[in-house]
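Below: one structure in structure tokens.
Omission of a single protein chain aside, the complex is shown with its protein chains in their original locations.
By letter and in written order, the chains are A, B and C; residue numbering begins at 1 in each of them.
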Amino acid sequence: MTDSIALGSTKKYSVSIIGASGYSGAELTRLLLRHPLVKLNELYAFSQSGASVAELYPALSCDKVYKPYGGETESDIYFLALPHGEALQLVPALLKAGKTVIDLSGDFRLKSVLEHEQFYKQTKLPDAVMTYGMPELFHDEIKSANAISNPGCFASSIILGVAPLFLGCDSSKKVLAINCTSTSGISGAGRSSKTELSFSEMSENIRAYKVGVHQHTPEIMQALGTSATSPSFEFTFTPMIGALVRGIYSVLNVQLDSPAEMDEIKELYREFYRNAPFVRVRDSMTEVKHVYRTNYCDIHIAHATTSGSLVIVTAIDNLLKGASGQAVQNMNIMLGIDETTGLL
Amino acid sequence: MTDSIALGSTKKYSVSIIGASGYSGAELTRLLLRHPLVKLNELYAFSQSGASVAELYPALSCDKVYKPYGGETESDIYFLALPHGEALQLVPALLKAGKTVIDLSGDFRLKSVLEHEQFYKQTKLPDAVMTYGMPELFHDEIKSANAISNPGCFASSIILGVAPLFLGCDSSKKVLAINCTSTSGISGAGRSSKTELSFSEMSENIRAYKVGVHQHTPEIMQALGTSATSPSFEFTFTPMIGALVRGIYSVLNVQLDSPAEMDEIKELYREFYRNAPFVRVRDSMTEVKHVYRTNYCDIHIAHATTSGSLVIVTAIDNLLKGASGQAVQNMNIMLGIDETTGLL
Amino acid sequence: MTDSIALGSTKKYSVSIIGASGYSGAELTRLLLRHPLVKLNELYAFSQSGASVAELYPALSCDKVYKPYGGETESDIYFLALPHGEALQLVPALLKAGKTVIDLSGDFRLKSVLEHEQFYKQTKLPDAVMTYGMPELFHDEIKSANAISNPGCFASSIILGVAPLFLGCDSSKKVLAINCTSTSGISGAGRSSKTELSFSEMSENIRAYKVGVHQHTPEIMQALGTSATSPSFEFTFTPMIGALVRGIYSVLNVQLDSPAEMDEIKELYREFYRNAPFVRVRDSMTEVKHVYRTNYCDIHIAHATTSGSLVIVTAIDNLLKGASGQAVQNMNIMLGIDETTGLL
Partner (left out) sequence: MTDSIALGSTKKYSVSIIGASGYSGAELTRLLLRHPLVKLNELYAFSQSGASVAELYPALSCDKVYKPYGGETESDIYFLALPHGEALQLVPALLKAGKTVIDLSGDFRLKSVLEHEQFYKQTKLPDAVMTYGMPELFHDEIKSANAISNPGCFASSIILGVAPLFLGCDSSKKVLAINCTSTSGISGAGRSSKTELSFSEMSENIRAYKVGVHQHTPEIMQALGTSATSPSFEFTFTPMIGALVRGIYSVLNVQLDSPAEMDEIKELYREFYRNAPFVRVRDSMTEVKHVYRTNYCDIHIAHATTSGSLVIVTAIDNLLKGASGQAVQNMNIMLGIDETTGLL
């Protein structure tokens, strides 16, 4: 984005959220209400239209009323937090009107329409792609973009956990295989009324699902420079939900083609993330609690062997670094202001 | 019931459950599958018809398939665990066919059709009343009955907590007022798909509801020898749900007309419950954990003052002593066998 | 405090916390790190001395190291979050050095040394009393004070729930009795290693304790203008802990001497709290979730009868409005800045 501003300026950007009544939308609302350079404008929602934020989310203490979205373009910036497929319909008009757009759905993440169809069971046009908003990998592209596709929650926790092995300058090792087991908080399933997500069903429970076929697979492969259709390494992903509301905890078993030295790997990661304010490469084990209600991604190299086997553990808050926090981080970068504004 | 049998006999009673796929129905299934004198026959369900127990409740490891109920009367005993209002339609035919009936709904609890209409928003005929199945109060009536209305979960935890003050032989004190605050596990709301009962909403949460108007109020008053319409004491009931699946924890603030001595009250309770195998009057504080997955009702007299103020704390498992466990206890009494059979 | 400053001023107050490593201390740390007019100075702790905040509370992402407190007085403001009894030793020297003090313990709350001895099993001198820091009741006293005793967590949720009945201008009714049942999150017991507070013991559990003898009783009575020793109304308090980390949910059964009209009570409450930014008198039921991680106290008048019986439900976050949030609110008032600074 071109009009960067100095922090401390009195100018505030007007921001609206389309799809504001879900958990990601509510978390965006919370973050934007206290962002010093933002004036939160309209909150659009569909089934909850007419309700106030205060009714649905009393902890936010916000009197705004959800409205149905009718194509308005009066704000500077639009966040979209809609079910998959819906942003595809709305974004083109917003872009045409010159708006800055950050979309939290999967609609504009994949360059391959074939992979999009395979994993989302939806068709889309080849130009339905926007800059992939993972600041630690694509900072410059984000800075100059006016439209961002915000990464998926699982994808964020996985890509950040292995990216240095693929994209780090000094990485002379080749990744042969990654087995990934990620446990998500139940809020990741959205503000839902499914029996299988009720307290009575999920307390004292853990459940895997979509093993090997989760829709975040292709964006992970794409971000790492390969593809789901013709991958450069064997990738197996087992997503799970557990008895917690927020958080994603990923255990990444990586097989390298050569021996792995713990110190060497740590150094590679530290170097790769040296300018990333929200990634912490930690010497001791991380936990969901360590990143709870923060925008941090914690990474711990837990195990490294002479046979080239690594265990990397990452933790994020799925609603922050995995969704709304990262979306605001992307907005900050696009606005040319400090990346951490409103997020610490 | 007339045909009592000797324990150890090889004769087994055939039992069916109508409304078997909800949480109370599943808990009944679990109990009856290992009851030594029962042959579990049919499991009737409506929306889940066609599914097997193993699909809905794999922990039960039972291959039976839920069927729609079409008026069959081939079993000796019928448990009904249906939404309020539905048993009213089915019970008359079962009784006409000479079946033993235990209904877990509120349909047949209240003698007063006016109170039934007020609290359940449904009409019923004056004869739609069955013996109130609280064994500690109405053991003899239950023993000779062929149809039982099983108490409500909150009602069980409250009635047992104050009954000795009303019905105990030596109780010379008069109860002026009871304020009751009861927290239930979320399974009490049934196998539900409501957003407000999702894990994301109920974790780290407590919520009161129906304050002063809960439908268990009139059965509590009736069991204590008075009525909701013209009560002999001031009664205020605040039901709540908390972040647990099972259990009801009731705090009963009782105002007596004369000073209360702790020892005297304890003695009154111990005497009242001396033949009740599932009521434990405890010297130390009780907790939900103490009765979890048991048919016990724990009672602790926590406070007694010279101004006649008492605090009594009770704990039950809402699906056992508050529903299915008590239902089986009633069946045992009706069959003339040891009350605890299949429940320890 | 005398030196009030204009918001926006560049001057920052230096603040230290004594007893910073517990849950209240950590929450204070979090709040003060982002308070615009505070420079967080030293964090004093005892058993955790030498550890860094980042080790104990990685989510805070703060590199400060806990130090043992040796009588330093270099900061402008001192918060004390120590076990009961310890602040009694440290506060006199801080006051002598002209420091602003906010103590979160019970040491300086009670004017009656007799009641202090009875409930805390400790002696103290008659002058060991500081202004009771409940802003909604004692705003002016707090504004001119240089030392504050911050209310207890249960006490906050209870006093705010009934204060208008005692202190409201138009309150012509007399309170005869209050029965209070309050469920607290387990963080209220501190950063503990007791078996009885382990996850395995407290999941799916609720436990009452100290029924009728909890140490918050006398400060509640004192704040309402009466005393525990010679109370103007019957007060019975049942504290409980439940399966949640944060939050206090209080159900207050109030018996008035005359009929209670719902609208009249609501109006009394709204009028009483019209200038209180953190108290919300709500028309619909409140829940712990509504105030989770906020400094709000929600109040809902749930029931009112012609016999003068009221049910009032309140919800707070025990670590915020019940401890550290209220402490910062008190600091803001003492500093003469907007009460809500750093708390929204």
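Points worth noting:
Please note the rule applied: a contact is a pair of C-beta atoms (placed from the backbone, for glycine too) under 8 Å apart; a residue touches a chain by one contact, two chains touch by 3 or more.
Predicted model, so just to flag it, every value in this text is computed and none were measured.
Contacts of the undisplayed chain with visible chains (whole complex): A, B, C.
Residue A:Gly242 is the one among A:Gly25, A:Pro151 or A:Gly242 that touches the chain not shown. When the full complex is taken into account, the listed residue touching the unshown chain is C:Val245, out of C:Val65, C:Leu176 or C:Val245. Among B:Thr294, B:Ser309 or B:Asn332, only B:Thr294 touches the chain left out of the display. The residue touching the chain not shown here, chosen from A:Ala51, A:Val113, A:Val251 or A:Ala276, is A:Val251.
Residues of chain B that touch the chain left out of view are 34, 58-59, 61, 203-204, 280, 282, 286-287, 289-294, 296, 298, 344.
Although one chain is not displayed, chain A still touches it through residues 177, 179, 181, 183, 185, 201, 203-209, 211-212, 234, 236, 238, 240, 242-247, 249, 251, 253, 255, 285, 287-289, 292, 302-303, 305, 307, 309, 311, 313, 315. By the touch rule set out above, chain C reaches the unshown chain at residues 23, 185-187, 189, 191-195, 197-204, 243-245.
Simple rule for what comes next: only the chains that are shown with their structure count from here on.
Relative to the centroid of all protein Cα atoms, the closest per-chain Cα centroid is that of C. Taken over every residue number at the interface, the positions common to chain B and chain C amount to over half, indicating a same-residue contact. Centre-to-centre separation of chain A and chain C, using mean CA positions: 37 Å. Once the centre of each chain is set as its mean CA position, chain A and chain B turn out to be 47 Å apart. Centre-to-centre separation between chain B and chain C, using Cα means, comes to 39 Å. Contact of a single residue of chain B with at least two other chains is seen at positions 185, 201, 203-204, 243-245.
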